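A single protein chain has been removed from this complex, and every other one stays in its place.
Every chain is named by a letter (A and B) in the order it is written, and numbering of its residues begins at 1.
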Amino acid sequence: MRTTYFTTLLIFLLTFQSQGQENALVMQTDFGLKDGAVSAMKGVAFSVSRNLKIFDNTHEIQPFNIWEAAYRLHQTAAYWPKGTVFVSVVDPGVGSERRSVVMKTKSGHFIVTPDNGTLTFVADNMGIAEIRIIDETKNRLAHSQESYTFHGRDVYAYTGARLASGLISFEEVGPKFEGDIVRLPYQKPTLKNGIITGNVDILDIQYGNVWSNISLHLLRDADIEYGDKLQVKIEEDGVVKFDGVVLFGKTFADVAEGDNVAYVNSLLNFSLGVNQQDFSRKYKIRSGANSTIIVKEWK
Amino acid sequence: MRTTYFTTLLIFLLTFQSQGQENALVMQTDFGLKDGAVSAMKGVAFSVSRNLKIFDNTHEIQPFNIWEAAYRLHQTAAYWPKGTVFVSVVDPGVGSERRSVVMKTKSGHFIVTPDNGTLTFVADNMGIAEIRIIDETKNRLAHSQESYTFHGRDVYAYTGARLASGLISFEEVGPKFEGDIVRLPYQKPTLKNGIITGNVDILDIQYGNVWSNISLHLLRDADIEYGDKLQVKIEEDGVVKFDGVVLFGKTFADVAEGDNVAYVNSLLNFSLGVNQQDFSRKYKIRSGANSTIIVKEWK
Partner (left out) sequence: MRTTYFTTLLIFLLTFQSQGQENALVMQTDFGLKDGAVSAMKGVAFSVSRNLKIFDNTHEIQPFNIWEAAYRLHQTAAYWPKGTVFVSVVDPGVGSERRSVVMKTKSGHFIVTPDNGTLTFVADNMGIAEIRIIDETKNRLAHSQESYTFHGRDVYAYTGARLASGLISFEEVGPKFEGDIVRLPYQKPTLKNGIITGNVDILDIQYGNVWSNISLHLLRDADIEYGDKLQVKIEEDGVVKFDGVVLFGKTFADVAEGDNVAYVNSLLNFSLGVNQQDFSRKYKIRSGANSTIIVKEWK
């Protein structure tokens, strides 16, 4: 009798403990925050498990901009703990034949997304452990079969919530994915004869800074150090948008207000800004695979 | 003695269990996210119960647009579980004599709102179980009596949080409401001689799609099927804004980029879009009671 009590109590306790340990579900979309779409996704996730910790990555991705979706995952994933499930819904091909997948990274993070290029940067930077195709006969919100245009709610939020809360295992997502994911083309950073070439990965929109995919490591390989002056060129489809000499500082405060500065951003990549002004607007810089950045020491 | 221990433990456990089971509090306002108003409401709710799960529906409702407030509740409520408490604060008449109420729907959802038309679509679609008038002598943030312009914080967030966390029952909200709620006029969808007439309910703002209140059921009653060509007309106050033949597809991908398409949206209502473009901007469509949509099969 006493044993029964204890057993019951322990089951209760372990239940609570596992609830406290539920993983985060982090959502990103291009839906914006003006309507009810994100709320409907969260309602579905909350209905799956009331103990799920639900967060937003961003919902202000430019509509249909898969490059940006790929970048926002890359920008943030490593700062969330192992086991975190990201749901990304930038899905211009919703309802067409693109695959719906869950990628597990080597770091133990999960990404639920249409396989449309969104996985590019996380795959290259965190490594692919395994990918599963979502089996929609099992992993789809009940009674949603008539809806063809909101997989974010009916499939992705639902599957992500079930995975994050432990109701299904990664294997139960669906069959193993063979072959390669869809990848966006981009310029991988290179160093040759002291000249570094890379891509403008993204604009740091709020402040107008320009972020490249050239790492601090590569700068060091080229013997570039804080305090050096650098010759920097940005070309878009071969047209020069910026060509100048810039101080490589630790922070914006290393130059006067209004002056250009090169620095290492929060992902430890080479970046350009203007102290308390907007570099990207000043030089009309855009990001993407066709926006090349070339850096060398100025002598 | 042992029994006492067990009893104490069980009370603890049930307390935790009930905490884990607390209902969601879902807020929507026309406050925007640029200031501290939404945070103040959440602070009040969190002060009521630290275990409350607090979410946002949207805070970007156009200021004073009660129609949109009513629609956003309708768009999302069914995706949240029974017991969820919605707090809606679009309140152009704050401080005037409009009633503050809590509606319980037949589906078991609760809406805390000024009775100014916000309940229209949820009342018609989910059904009214019962309505209570908020007794502000009991259900009002302590020491907030001098504040006349922020019932969202002082009355609605406070009452919603107490209801969602189980600190008060629905009956304790206040006296039963007799009579009818304020309802926005709108065109209920009809089918006559193969011609369906309804309203443009809302614009799917982020993508520029046009959502009607004509259900998939009604389309089927009119023998309309995917792949059919449809004759669609949209009139605003009697002025024709769109009149054309549109393919009825399952998804945007059924037409070429830039082509018009008719489809069924995530609420299973008849909608119009342009694949990867903006239908509402192209034809200057607006939503509301005076925006009529007429659909029939094209032969």
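Rule of thumb we're sticking to: a residue touches a chain if its C-beta (ideal position, glycine included) is under 8 Å from a C-beta of that chain, and two chains touch if they have at least 3 such contacts.
The model shown is predicted, which means the values in this text are computed figures rather than measured ones.
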- Which residue of A:Leu216, A:Leu247 or A:Ile294 touches the chain not shown here: A:Leu216
- Note on the structure: Where A:Trp67, A:Phe110, A:Tyr186 or A:Tyr263 are the choices, the one touching the absent chain is A:Tyr263
- Message: Contact with the hidden chain only, please: which subunit B residues?
- Response: 2, 5, 9, 12-13, 16, 19, 30-40, 42-44, 46-47, 50-51, 54, 63-64, 92-96, 146-150, 153-154
- Determine and list the subunit A residues touching the chain excluded from the picture. 6, 9, 13, 16-17, 20-22, 24, 26, 33, 53, 55-60, 72, 75-76, 79-81, 84, 202, 204-207, 216, 250-254, 263-266, 268, 276
